[in-house]
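Notes follow the structure.
Left out: one protein chain. Kept in place: all the others.
For chain A:
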Amino acid sequence: MKDTTQYNNDYENKWCPGCGNFGILNAIKKSLADTQIPPEKILMVSGIGQAAKTPHFLHCNFFHGLHGRALPVATGAKLADHDLTILVNMGDGDCYGEGGNHLLAALRRNINLTLLVHNNMVYGLTKGQASPTSRHGFVTKAQPQGVACQASNPLALALSQGAGFVARGYCGEIEHLSQLISAGISYPGFSLIDILQVCVSFNKENTYTFYKDRVYTLDKEEYKADDLHQALDLTMEWEEKIPIGIIYQKETRSYTDELAPLQSGPLFKQTYDPKKIRKAISDA
């Protein structure tokens, strides 16, 4: 196994003991070690929430921005310098609630980012309100009568928007999750990895036991992940059994490969040429 300690820092972690985020953090470190990306070559971008604090607990570059807005920041950074390897960490409220429109746009844009959504089906940082993925009927202090909305199905949503890499991981399957993250990093377009994350403090339904009884790994030999309809069917499985793995993957071309001004290299690296600008201005 590669050395994961290079991604450790001594910044104090304030997650609750037993939080599913620890498993995700370990999986990220493992994946980074496996893909051999040194700390100084990684950029983590996140929103706001418990999940979005993840970058602080890693030794790497990071931009911990606004609630819901990690994807636009990451998109801007990637457009500025498409050589960067960018991982985005968001919570389910952060990504599917506050940032919903940005997710829709990112899926369509197919820019090469790896999005990890820590999906605990509740708002952790603000102490337990319902999130877009909370079950219909889920009771919280803010929804004492139970959530009246349908739970959103982010994986089906992503597929319907033409996403090219859609996966689900589980915080209790670290090795498996780290492989998903590595696959997402090497995928040349936008990759969404929805991660089932236990929140021990505010979600008493979707517990380690709940997942232990349901989660199963898609068999790489049997399941080919290239059939959209089959993938859509899989995203509907929940009550009895919950599949994890790469649900869907198709060949793709990155957004930055499509944009003419980026063909001579990353915007950041191109040179300032006053002569060309002078000409452009005098022709205008």
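Definition applied: a residue touches a chain if its C-beta (ideal position, glycine included) is under 8 Å from a C-beta of that chain, and two chains touch if they have at least 3 such contacts; residues count from 1.
Simple rule for what comes next: contacts and distances are computed from a predicted model.
Visitor: Considering the UniProt annotation of the chain absent from this complex, which name among "Na(+)/H(+) antiporter subunit C", "2-oxoglutarate ferredoxin oxidoreductase subunit alpha KorA", "ABC transporter permease protein" or "Putative gas vesicle synthesis protein GvpS" applies?
Guide: Hidden chain identified via UniProt as "2-oxoglutarate ferredoxin oxidoreductase subunit alpha KorA".
Visitor: Given the contact definition stated above, which residue among A:C16, A:L66 or A:L232 touches the chain not shown here?
Guide: Only one of A:C16, A:L66 or A:L232 touches the chain omitted from view, namely A:L66.
Visitor: If you put the missing chain back, which residues of chain A would it touch?
Guide: 11, 39-43, 45, 48, 53, 55-56, 59-66, 69, 71-81, 83-85, 101-102, 104-105, 259-262, 264, 267-268, 270-274, 276-278, 280-281, 284
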